[in-house]
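Data first, discussion second: the structure below is written as structure tokens.
Every protein chain of the complex appears in place save one, which is left out.
Just so it is clear, A and B label the chains in written order, and each chain counts residues from 1 on its own.
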Amino acid sequence: MTMSRRQFIKIGAAGVGSAALASGLGTRWWGLDGDPTPDPRTDGDRVVASYCELCFWGCGVLAHVKEGRVTKITGNPAHPLSRGMLCPRGVGGTGLLYDPDRLKRPLLRRTKRGEDLFEEVSWDDALGRVAEGLERVRRQHGPEALALFTHGSGGVWFKQFMKAWGSPNIGAPSYAQCRGPREAAFQLTFGTPLGSPEPLDIGNARCITLIGSHLGENMHNTQVQELAEALGKGAQLVVVDPRFSVAASKARYWLPIKPGTDIALLQAWTHVLLAERLHDAEYLAAHAIGLDELRAHVAETTPEWAGPITGLDPRLIRDSARLIGASRPASMIHPGRHTVWYGDDTQRERSMAILVALLGNWGRRGGYLKQDKFPLAGYPYAGAPPPPSRPKVDRPKGGLYPLANEVLANGLCDATRPGQSLYDLKAWLVYGCNLVQAMPDRPQLLEAIQKLDLLVAVDVLPAEICGWADVVLPEATYLERDDDAWNGPWRRPFIAVRQAAVPAMYDSKPGWWIVKELAGKVGLADHFPWTDAREFVKTRLAVKGQSWETLSSTGVLLGPEIPTCEEEGAELTFETESGKIELFSKELADLDFDPLPVYRPQEEGPPGTFRLLSGRSPLHSFGRTVNNRLLAEPYPENEVWLNADAAATLPGFEARALAHGERVVLVNQDGVRSTPVKVKLTQRIRTDCVFMVHGWGQTARGQRYAYGRGASDALLTSRVKVDPIMGGTGMNVNFVRFERAVEHA
Amino acid sequence: MTELDVARHNPLLDPGLQAWGWEIPAYLFLGGMAAGVMVLTTLLLARPGERSTALRWLPFAAPALVTVGMLALFLDVEHKLFVWRFYLAFRWSSPMSWGAWILLLVYPVSLLVALAALDEGQAEWLAARLGRLGPPVRGARGLALRHAAGLRVANVAVGAGLGLYTGVLLSTLAARALWSSTVLGPVFLASGLSTGAALLMLFPVNPEERHLLARWDLWAIGVEAVLLLLFLVGLASGTAAGQSAAGLLLGGPFTAAFWLLVVGAGLTLPALIELLEGRRLLRATVAAPALVLVGGLALRWILVSAGQT
Partner (left out) sequence: MSRRYAMAVDTRRCVGCNACVISCKTENDLPSGAFRDWIVTEARGQFPDLTLQIRSERCNHCAETPCVAACPTGASHVAAGGTVLVNRRKCTGCKACMVACPYGARSVHPDGHVDKCTFCLHRVERGQSPACVETCPTRSLTFGDLADPGSGVARLVAHRPHQVLQPEAGTRPFVFFLT
């Protein structure tokens, strides 16, 4: 269409004119423009419900999606764990999704194991290599020679693979390297382990006692929400911690206990409760056995006896015991979580469980509730695969650790060293767990790795363990994949949906796909008849006519309310041998362990050294988030907490005193040296120990942000003291001295 | 013992405020110097008698200095494409706004005064060099000569305003304890006169003019010293925040710089030299002016840095 010059000028002028107006000639250029409310417009065009995977808690989230990107993540108000509120890690999930260092394509090792040199290959090639490797191991050593290490909800697919494959060796570091002692102790006392999420009615407690737990810096979302609620309602805290944690700062009583002496304190408290009749006598008469033995056992363990041992004023011990007792039955002794400290940890947790019973706190409001799972049917498989022909090999020859009721991950590592266990493990499948930071005694771990025929790592980021693998498989993040429904126990049973908010980036694949493809290549396709994770979940729901639509749109399906405590009509039953709470444990006695906890002093460190303690930051999930640039902004690296007065007399720093913020190298009793780490000089810790947040000091070059930051307490945990009852690896038995970090060019 | 931990790592805010870097002290220095040039050239030119060639050209130094100062200000500004927004508003409460407009006002006033200061020969030389701008410049000079008296007053007034404003800019920012002194405006004016004099002394003015400039500089230094003393005493005897701010210059990290560069090099030494020059015991050199300039820049740099601590 031809245009006259006049028309063209008219249109051109109009165009220029409107452009000029739009640009501000009308108002902006004369300062006449107004002040509109700035709007970042991050609300999504689509909002997808799912559950978080930044830590194991699994809070319900809403992912806002706009133009194919997740702009922000908020809490799902309908979800019982998040209740619309998220911790910083939950909100920081976009920092994982858009982490530029993510694993993008399957990798095959090019050179020696551990040299961290890989080539990118197709999924077909990678899975083909895995299949070939697995089949060779099966031919030469049997299917049980494959072990799975797993952490995270996506592990269910890999556990199913192991079942189909025929190996019982499925381990998670979260047992023997974390909560194992408390599971064993509570099982011995009440007949049930605690599991996750813990059945704690923190919100209704009148008094909450934390032994080493630093809830508040430990950000188990629901527990912190309830802690704040309880405090708001006037609840009191008793905190036992060598460090003045955030929780300690809110406590009525802070007991800055000498590390390693907790059992003495707990025995003294038990003594006071019994001697001053602060125990729930009626409850114990109805539900417990062994009270007389207990009373006799703690006759001498007075606060005056415990005082010099623990470094605490006996009056403080007595006053705190009185508060704890007077607040019963809603007086909760929090079980803690990472409880592998000194090798006597099951006994320490037994002391705590005994106190829980004395206070009548089990099965009561403000205490340990009954929880249950939502009645979601299992997937209707045609038949179950045959059970493995050989037992697990996580115990050394000689049948130690009789009361471990889960697999010992470190035991699986040991079984990889030839001749250590019943048979040798020859292949590892590692799902979402950086064994390098999770396991103590790194040289032993690496030695075991070198003995493997095959190491396959499935991860989202190039964590250190991936650098040691033969095949690295990039999984899509939780925001990019469907998974099985969350179906853990809770006081109001529920399930939660995991559905992709955005398509998988790069060449990453969801776990269910990886497993199904791999199964196909090793002749196990029949055991994975479902099409994909969504069909898997829909089929499970369909069995009992439960609604996918509701689950998908709201994020949850709530089950019927159940009575969670005596006050709600729940009946208290105990799956112990006696059917009652066993204050005195015959089971332990029969195995030649102390039936009632006995305090034994711990080994001290060499002079001039400090006991190394570790813990959490609320912004991080240990090593998982150290590369998350969003979460790193307020907390980019860990520091070592050292008492300021101890710093003033630090050996080796006489010429020039150590200053706050200076970088140091920690050297442990075995000569293991850490990477440089900043020192935090503070009054908030005893003079005989130091504290670091776990997870930093990573050596994976692929995690470009985290590389070279901070120091690894795991590296310094070269020594452990093993709990003989359930095999937990007590880690707080390493001692460090300080050296000035020399800056390398 | 207090342990303060701020979980933020913004280089402009942590560990301390560093919003203003070298650009602002440079701009304050150049502005103050321009103010001094405006006032002192007017006073010198108002005298009867011989004027050196240099002196006739020197009023042009003021707009030149202001231009460089505005360049420094432009470098400091973070949203450079929006700089014109300064001139779409005038806000009574904002010394930054006052400054933006005063700087603009400096141009017409000081340029007209500068044109009027030239004699016929110099004016023609200039006009010839400016080609097409020649006739308007001649016209402007004519205008300036007709209103010479009024322009002289304006030049002194705008110059004094400029000098005062550079100090007031800091003193109105009450959040910074070091700057919360009403004396700061007069201090910067006195310092501006001193540095203006020093700059003029570096040029080949005639001995009489040099002598006068040195004498005026001596007075300016004297006033500046007294005012600085009042400034420190005022802070040190005031609020706790004021005391700790004063402490930065009286024992704290900026003490050596302040006493050596500002009090020593910028005030005491040049005053001594000028005293001796005045008594004809020393030959006039660039020593005193150079020291004054160093001291003037140092004063502003130290105050801007220390004030943000």
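In this text, a residue touches a chain if its C-beta (ideal position, glycine included) is under 8 Å from a C-beta of that chain, and two chains touch if they have at least 3 such contacts.
Remember, it's a predicted structure, so these values are computed and weren't measured experimentally.
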The chain left out here touches which displayed chains?
A, B
Given A:Cys87, A:Leu266 or A:Ala357, the correct residue touching the omitted chain is A:Cys87
Which listed residue, A:Leu108, A:Leu231 or A:Val722, touches the chain dropped from view?
A:Leu231
Residue of A:Lys72, A:Arg295, A:Arg322 or A:Lys538 in touch with the missing chain, whole complex considered
A:Lys72
By the contact definition given up top, give the residues of chain B that touch the hidden chain.
1-13, 17, 19-20, 73, 76-83, 85-86, 88-89, 91, 93-97, 99-100, 172-176, 239, 241, 308
Touching the unshown chain, chain A contributes residues 28, 31, 33, 35-40, 42, 71-75, 84-88, 90-92, 94, 216-217, 219, 221, 224-225, 227-229, 231-232, 244, 246-247, 249-250, 254, 256, 618-619, 629-631, 633-635, 643, 645, 682-687
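Operating definition for what follows: only the chains that are shown with their structure count from here on.
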Just the number, please: Cα centre separation of chain A and chain B in whole Å.
62
Touching residues (chain side chain A, partner chain B) in the complex:
29-31, 633-636, 644, 682-684
With touch defined as at the start, can you tell me which chain B residues reach chain A in the complex?
1, 3, 7-9, 85, 88-89
